[in-house]
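Dropping a structure here in structure tokens format, bear with me for questions.
With one protein chain removed, the remaining protein chains of the complex are shown where they sit.
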Amino acid sequence: MSAEKVNVLIEALPYIKEFYGKTVVIKYGGSAMVDCRLKEAVIQDVILMRYVGMNPVIVHGGGPAITAMLDRMGKKTEFINGLRVTDSETMEIVEMVLVGKINQEIVALLNQLGGKAVGLSGKDGQLIQAEKKLANWYDESGQEVTADIGYVGEVRKVNPAVIETLVTEGYIPVIAPIGVGRQGETYNINADYVAGAVAGALKAHKLILLTDVEGIFADLEDKKSLISCIKVDEVPGLINRGIISGGMIPKIQCCVEALEEGVSRAHIINGRIPHSLLLEIFTRKGIGTMVVK
Amino acid sequence: MSAEKVNVLIEALPYIKEFYGKTVVIKYGGSAMVDCRLKEAVIQDVILMRYVGMNPVIVHGGGPAITAMLDRMGKKTEFINGLRVTDSETMEIVEMVLVGKINQEIVALLNQLGGKAVGLSGKDGQLIQAEKKLANWYDESGQEVTADIGYVGEVRKVNPAVIETLVTEGYIPVIAPIGVGRQGETYNINADYVAGAVAGALKAHKLILLTDVEGIFADLEDKKSLISCIKVDEVPGLINRGIISGGMIPKIQCCVEALEEGVSRAHIINGRIPHSLLLEIFTRKGIGTMVVK
Amino acid sequence: MSAEKVNVLIEALPYIKEFYGKTVVIKYGGSAMVDCRLKEAVIQDVILMRYVGMNPVIVHGGGPAITAMLDRMGKKTEFINGLRVTDSETMEIVEMVLVGKINQEIVALLNQLGGKAVGLSGKDGQLIQAEKKLANWYDESGQEVTADIGYVGEVRKVNPAVIETLVTEGYIPVIAPIGVGRQGETYNINADYVAGAVAGALKAHKLILLTDVEGIFADLEDKKSLISCIKVDEVPGLINRGIISGGMIPKIQCCVEALEEGVSRAHIINGRIPHSLLLEIFTRKGIGTMVVK
Amino acid sequence: MSAEKVNVLIEALPYIKEFYGKTVVIKYGGSAMVDCRLKEAVIQDVILMRYVGMNPVIVHGGGPAITAMLDRMGKKTEFINGLRVTDSETMEIVEMVLVGKINQEIVALLNQLGGKAVGLSGKDGQLIQAEKKLANWYDESGQEVTADIGYVGEVRKVNPAVIETLVTEGYIPVIAPIGVGRQGETYNINADYVAGAVAGALKAHKLILLTDVEGIFADLEDKKSLISCIKVDEVPGLINRGIISGGMIPKIQCCVEALEEGVSRAHIINGRIPHSLLLEIFTRKGIGTMVVK
Amino acid sequence: MSAEKVNVLIEALPYIKEFYGKTVVIKYGGSAMVDCRLKEAVIQDVILMRYVGMNPVIVHGGGPAITAMLDRMGKKTEFINGLRVTDSETMEIVEMVLVGKINQEIVALLNQLGGKAVGLSGKDGQLIQAEKKLANWYDESGQEVTADIGYVGEVRKVNPAVIETLVTEGYIPVIAPIGVGRQGETYNINADYVAGAVAGALKAHKLILLTDVEGIFADLEDKKSLISCIKVDEVPGLINRGIISGGMIPKIQCCVEALEEGVSRAHIINGRIPHSLLLEIFTRKGIGTMVVK
Partner (left out) sequence: MSAEKVNVLIEALPYIKEFYGKTVVIKYGGSAMVDCRLKEAVIQDVILMRYVGMNPVIVHGGGPAITAMLDRMGKKTEFINGLRVTDSETMEIVEMVLVGKINQEIVALLNQLGGKAVGLSGKDGQLIQAEKKLANWYDESGQEVTADIGYVGEVRKVNPAVIETLVTEGYIPVIAPIGVGRQGETYNINADYVAGAVAGALKAHKLILLTDVEGIFADLEDKKSLISCIKVDEVPGLINRGIISGGMIPKIQCCVEALEEGVSRAHIINGRIPHSLLLEIFTRKGIGTMVVK
């Protein structure tokens, strides 16, 4: 390490102080979970965050591994209005891939690179209590249609006790987005929503969603129009004007819900940039789009 | 509950006192994991053990679910001298089934019936550190043969910190017999050995192996010849005389190793009997075969 | 223990869970304190309650031992309108019998049968702070008469610190119904009232009064008319209608006062039934009469 | 408080420092327990000791109250070779007087004068585990005679857990010299021996026996011949030479046994002198006879 | 120590009880800091207070040592309307004398005489956060004049964390009246005000100002007219009537401010009387003038 590099550590000091002892919930998904180099960079970022005094908590998504496994097993899944019906056999495979493969890979990599990680699903310690989520849409005639698409759930309640037990002892919890129903049944839940609900239950300082886009643009055509900060009460307007649309709507909703539960800041950042987590945390401007109250 | 039944609780009191605050490691496998009614009985037994003051820790095996999944995926596995070669693809499936399916089913059932359970694999908190195990046998000419059969491992070291953290907070840890190698690679390990090593690392009071047999018989033909207690130093003689043989040899070896690490008692009991755990613990004579120093 | 008996333990599990960590104050008196077999059953019940996670606290009465000792000492006691005048000499004997004989017998039996008990009087740690209670009645002409009948007291304040210290360390406190006045003087207090006040001060989950009757009957002539549940605001009506009368009135008043201090449930049960405590706790219906808010 | 008096506090400072945090076991008996003024002085001394940072523990004897009660009850006790035979009826009365009268009076007085006291007998928390002590003597023909004189016991084991629990919370434990046998039976034990055994079990700094004499005199006729310090290995010689004799022999033996268990200093002092405890502790020379290793 | 002297300890007991566990902040200054004999008496008083269970905290002034050092260094200081201008060079010398000389002498003496002391300035742990205080007065024409007289400060905020850390571990904190500004600059603050602010931040039981006068007199000519107790709302009247005047005004203001922050009692006593602290605390009447709400 040269003298020049040491200056970088000194530059980082104000940020280390600012986030000392703070909880940061990271939704880990998208390209950052596929590309080997990006994956290692995210893991290193999380370990560094822990060592400089933050309490990172990871919630991961499923990524292409689930589809690959369903294909490999010749399991065909029905679609209703574009939504995959999750029957019990599909659910079983989804759970195995999320809990038995992806989660464990992240845990092993964190431990391998020097962290202390423990994997959790929503079943462990009744962490994520869920209920069935029905699909809603409007048909051609404009009538609302509701369909049961199987074991797709939404968060009913987060019981963060097991996370707190592990964090106190220095572990990094890694959470698979599986919920457990009142009768012990399994639900697949959107990982963004799980991350938001966990952040809310922990009264986390930050929720960071690692996505495959830069953030929210005022003009999608203009790469320079990234909105760096959005207030919660601007969100409805932005949706109405079509600036926030498509897959970004549920993401911004997670952010809004987390902020309402007491989280201070929510961030949508680009996981394709190596070390995007550190870039967000260790720079005054941050990267991506920040949502605040 | 009638007056008669209340007397049963009073009968149980001396056993409750005896095991108060003691750690009991249970290897859960065989028929007790397949039959629904037996499964529920085992889970109830474990929850009762926790509520009356013991610290139960479960290590589970894989059972027929692994084979079923391999079949379903059309994955053919090679055999060398009767041992299944575990290539990386097989290992991936084994891990998914053990960690993402069987483990989570046990956890969910424990929570459903009123316990507080958390699932762990050997990767969580570097719990079970493993190394490759080569297969050994003698060929027809009597020469020793050694073969690499892939990701089959043996326990190198148990790091029980995460178990202790969870037990202190009232959780029942449920452990899948997956080990992690020095480079983060995954190993499939015999669950009996994992249970023995975990019991040793925890200095458990008891190790109980739930099997599909009554215990060890002096004369296999004579159902009345069950040996209720074996001393460690009698074991080599019993093996030489063929009284302990076949699949019972590794089981008895786990027991012996656990005792040498400081476990007080090891038990081989019949998981086909409903509530066999309680029958072992709450009767003076116990059931099955006990191994002591 | 047979398979059948093991099922009884499993039946008990939901009750064990329900009362885990809860405080239960038991007024121990009447026949259950005289009959040897009943005595042992009560003590076993209390020890079992402790081992399965409850925090039992015993308040005992005096029973016939006080009268026996007064007789043995040739001490004659004056009566005013049916109330015994407790002069200082009588008080001295009452205290010796309660604290030095009955209390110690219960403590010794609890320890002998496997519990960890410590005896307390209201003087220890200023546990029960009392003041003189005057006797009130109406004379023949209907005029209210008030008389000083000596060292008969009522609870002014309970200081539960010493109970909490002992319970935290695993002890079962056994309390003699002796109060201490502002000048250090000794008062004899009705044990039901002490139990109620202690339960209130501890914000206990349950107060259980062991009596010699089944509970409260709608029709005293009809053994099938036991009222299993009474609400606090039904009590005045039941007294007015004569359904609650005589010695039951002070008992029900203790219950009402305890409930007003935050106790959840109060029970009047029949101590003549062996293991009545367990029958109350380990059955859905319970036994006797329960009073709730 | 005048300027002069304040100087006395300053004089006391070195002694307060010396004994800060130290445990002092006091055998309280003899005249100091009979005379009202002496009694109050002892209690004040103990409270002061606690407030200036020592951990005083009181073991009291019975004094004349036992004999008075036996007389009052017309209970005649048989004597064998000068030793009172303690049958079960006598034992019952002794226990009532010690635990239910004397102990409670001391506790009440300590609380009344501003301390925080809790009374204990050897039954509470199995504090003093005892066994039968046979009487031994030599008859006229010089033959050793052994006789069973009933419920007279000696200390088998002290379990100081309950004392430590109470001391940690700021209480002054007051112990009645009652022991409990293996079957829960009650034993009367010499209070000096109980004090010595308790001091040993607590590894107390000091054991102080309050007696009715000045200490040990080199020449009983010469009041100036008080021996202020005796070493343990001088004791046998002093007994042989008749300098220590009669009732002083068991007292000095308690001291020797306590010192052998790790107590630093044992003192035999005159309880007839008001505030003799403070005079012992707050003066360089002390009073009475000190026994050291 | 004679019997008579022991009685003095017993006399002190009610006061020891009353102040057990209470925090007492002492402003130490004036003659009591100059005279060797008085100095030792104050230090002994503070150590005694600690050993009998109080938590004394000392704030000291500067006394003549500062002037002496300025003279020795030939440092001339300008005066504006009678107020010394504290330039940065003067401030440096003031700090060195307060922190490096006077504070350390007090610490060393406390340790030498048996206490456990640690010196603090307002910079340690950001204990006393200060801001510049401008001087105000009215010129001849009656116009208000404001002048910058340099590094003279007033308390902006007290951060008592470091005091609490040290007190918990048994140390006596000794505080020099130096404040630290927002940019890390040093301020000299009146020690009376520092003592008042520290007492307020600690919610101390008592604030005691050691001065060179007896207290406040109703009639300065009449030594018998000492006012032993003043209520806060009497203070403005006493100032208006000229009974409180001159240097006593800021002292009484400190007292009033401390009482408003939650301190129970404030005292102005005569430090010229040896052991005046103990005389205040260990007598019913106290000495000097007490201010209460």
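The chains carry the letters A, B, C, D and E, assigned in the order they are written, with residues numbered from 1 in each.
Operating definition for what follows: a residue touches a chain if its C-beta (ideal position, glycine included) is under 8 Å from a C-beta of that chain, and two chains touch if they have at least 3 such contacts.
Note that the structure is a prediction, hence the values are computed from the model and not measured.
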| item | value |
| --- | --- |
| Shown chains touched by the chain that is not drawn here | A, E |
| Touch with the omitted chain, as defined above, among E:M33, E:V158 or E:V180 | E:V180 |
| Among E:L166, E:I243 or E:L277, residue touching the chain not depicted | E:L166 |
| Residue of E:A3, E:M73 or E:L134 in touch with the missing chain, whole complex considered | E:M73 |
| Chain E, residues in touch with the chain not shown (by the definition above) | 72-73, 92, 95-101, 103-104, 107-109, 111-112, 116-121, 123-126, 161-162, 165-166, 169, 171, 178, 180, 183-184, 186 |
| Interface with the undisplayed chain - residues on chain A | 1, 3, 5-14, 16-17, 20, 41, 44-45, 47-48, 51-53, 114, 273-275, 278-279, 282-283 |
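Keep in mind that, in the parts below, only the chains that are shown with their structure count from here on.
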| item | value |
| --- | --- |
| Chain labels contacting chain A and also chain B | none |
| Rotation angle superposing chain A onto its copy chain E by C-alpha atoms, nearest 5 degrees | 120 |
| Euclidean distance of C-alpha centroids - chain C vs chain D, Å | 36 |
| Chain centre separation (chain D, chain E; CA means) in Å | 48 |
| In chain B, residues with contacts to at least two other chains | none |
| Touch-based graph of the chains, sorted into line, ring, star, complete or other | line |
| Chains that touch, pairwise | A-B, B-C, C-D, D-E |
